[in-house]
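Omission of a single protein chain aside, the complex is shown with its protein chains in their original locations.
The chains carry the letters A and B, assigned in the order they are written, with residues numbered from 1 in each.
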Amino acid sequence: MQTLAQSEKLAAAPSLGSRFLRDAIGIAAIIVAGIAGYFLFPDNLALLTRVIAVGLLVLSIDLITGYCGVATLGQAALFGAGAYAAGIACVNGVTEPLTLILIGAIAGAAAGLLMGTIMLRAHGLAQLVLSIAIVQLFHEAANKASAYTGGSDGLAGLMLSPLFGMFEFDLWGQTAYLFGLALLVVVFVVLKFVVASPFGMLCRGIKEDPVRIGAMGAFVFPVLLKMFVISGAVAGMGGALAAISTQVVGLDSVSFELSANALVMLVLGGLGSLYGALIGTVIFMGFEHVVSAINPFHWMTMVGALLIAVVLALPGGLSSIADAILPSRGRTRGGKA
Amino acid sequence: MQTILSIGIDAFAYGMALFIICIGLSLTMGLMRVVNLAHGAFAMIAGYIASYVARDLGWGYGFAIILAVIGTIILSIPLERFLFRRIYGSSELTQVLMTIGITFCVIGITNYFFGPTLKTIPLPTGLSQPVDVGFRTIAAHRLFVMACGLVVAAGLWYVIERTAFGIKLRATVDNAAMADALGVKTQVVYAVSFALAIGLAAFGGVVGAEFLPIEPYYALRYMVTFLVVVSVGGAGSILGAVIACLVLGAVDTTGRYLMPDFGNFFFYAAVIAIVCVFPRGFFGKAQ
Partner (left out) sequence: MSSVKKLLCAAVGALIAGSVSASADTVKVGIIGPFSGPFALQGKNFQAGVEAYMALNGKSVKGHDVEVIYRDLPAANPAQSRALAQELIVKDKVQYLGGVYFTPDALAITPLLKQANAPLVIFNAATSAIMTQSPLVVRTSFTTAQTTTPLGKIAVDRGVKKVVTAVSDYGPGVDAENAFKKAFEAAGGKVVEAIRMPLNTNDFSPIMQRVRDSGAEAVFAFLPSGPTTLGFVKAYNETGLKQAGIKFFAPGDLTQESDLPALGDGALGLLTTFHYAVSHDSPENKRFVEAATKAIGGADQLSFPAVGAFDGMHVIYKMIEATDGKQDAQKAVDAVKGLSWTSPRGPVSIDADTRHITENIYLREVVKGPDGKLINKEIETFANQKDPGLASQ
């Protein structure tokens, strides 16, 4: 037993080092890709900012679906909570962007706490349906509270003060994009630490076998709930970023459609690595944008064909290409949810 | 009293319409373990065929139903052979990705060929008249839907519980490898059940078109409703699906009557409450 433990420790040591190296490379790649996007597509920064905001949402789903095995079709409830909290705060005079992101994170975390409490009561299909019911209730509430949220007309008139008092959020969207990119990188680094921590490991363990983890003496519910809160904060920041960069919050930000699209993006990219979330978002939204610009009338068929092709060719998601190329990154992924 | 009866009859009709459309999905999810989000797409295809047959060719409602069911099953054979067969036994999320992809394609293609307008399936005069049932008038079509729902429920129950095929199907679901070893052709059982589920979707799409009108976005617009019904009933259970449809139909209809402004709140709050109390649905089997 002791030797076994030791050998595991020995085996773990080099992989720990290589994992840090790999993550450093991965994060550097995100930064490089982000800056390359800035210079390659200077005219599409609003689109790229939207990609980042949705990317945060997809990351937040990866936390609970990819790491905890809880599938959700209602994550936009958390995204929308962040967007509306930031939007309402902004209309009422809180115009500092960083504060608004913080407000979004708090609102998202609170919504995540609520959502987790309800969703963790069930499993499998029932859980999925609970998530749908919750996002529909949020949507309905946002529609009803039109005095605060603007209802279906949208919450307009968000006037932001310049970032650090210097950089305006303007037509060209440079401030919004770089701000979003910085936010994404910070969140990503933090999340990498979270999922590599003992807490993150515990979550993966629960995903594989909750009964066994329970038998080992850990309480499953609070661990998952904690992940829901973290996930909510990330989604809420995404929502706040969307609100800041668009200056309008619409009901679409708490919709089932957005939740479903985000889950599709995650599965497309591959679960449980955080990278897959970003790759899936960029591919899906980039593909959608390019195809719908070429032929605005029939892009849906193309997107559908892409999804089918991915399932047939790469059942593990797009990020499994990277796994095939880099064997050191080979880990179980895209498995059961 | 009259009002309660009246609401009750509306709820029953709506619930039965939901039942006919959803039971096929319940079978695919419960018996074949495939989360088929493209279920609505098959119902929609049937609706288009029926509309073409009944409205453009003028061949009548009965023909429209039969041709729609047959046509949809034929169309689904290559899909089953080349796409669905790849995802039997895959993870749920892979199935979701694939079937959403299929749904998108079907929507895009129908939009291209048939245009984005609503398609109606003209009813025969006998069904389009309001009928006086004593305390109110009700569309004859609604009575027809109720009858169809009861027939489908009874028929399915008989097939699954009382026929040789039903025994093989249940055996395959419980333990495919063992059933195979005992000489059950599981591939055939799967193919037949898939065709049965698609046929039910097609039938439901046509018969329920008065409640859920046929248009290209049908499959996405009602996807949530279908999923909710199946999970509340418990995937694979006929009795569960019947009860779920009746309960949800009743909650929806009374909610919209008593407090229309908060109709959605009622509906989804009821869903949350039911799922929390019955995490596997009313009659779901333990996994």
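Methods note: a contact is a pair of C-beta atoms (placed from the backbone, for glycine too) under 8 Å apart; a residue touches a chain by one contact, two chains touch by 3 or more.
This one's a predicted model, so the numbers in the text were calculated from it and none came from an experiment.
Among the residues A:40, A:145, A:201 or A:216, only A:40 touches the chain that is left out of the figure.
When the full complex is taken into account, the listed residue touching the unshown chain is B:212, out of B:37, B:50, B:67 or B:212. For chain A, the residues touching the chain absent from view are 29-30, 32-33, 36-37, 40-47, 49-50, 53, 140, 143-144, 146, 150-154, 156-157, 170-173, 242, 245-253, 257, 279, 282-283, 286, 290, 292-294, 296-300.
With the whole complex as reference, residues 3, 6-7, 10, 13-14, 108, 111, 115-120, 122, 130, 136-139, 141-142, 210-213, 215-217, 221-222, 225, 252-254, 256-257, 260-261, 263-264 of chain B touch the missing chain.
Everything below uses one rule, namely that only the chains that are shown with their structure count from here on.
Computed centre separation for the pair chain A/chain B is 33 angstrom, with centres defined by C-alpha atoms.
Against chain B, the residues of chain A that register as touching in their complex are 65, 71, 118, 121-126, 128-130, 132-134, 136-137, 140, 144, 256-257, 260, 263-264, 267-268, 271, 298-308, 310-312, 315, 334-337. Those residues of chain B lying in contact with chain A across their complex are 29, 35, 83, 86-87, 90-94, 96-98, 100-109, 111-112, 220, 224, 227-228, 230-232, 235, 261-262, 264-265, 268-269, 271-272, 275-276, 279-281, 284, 287.
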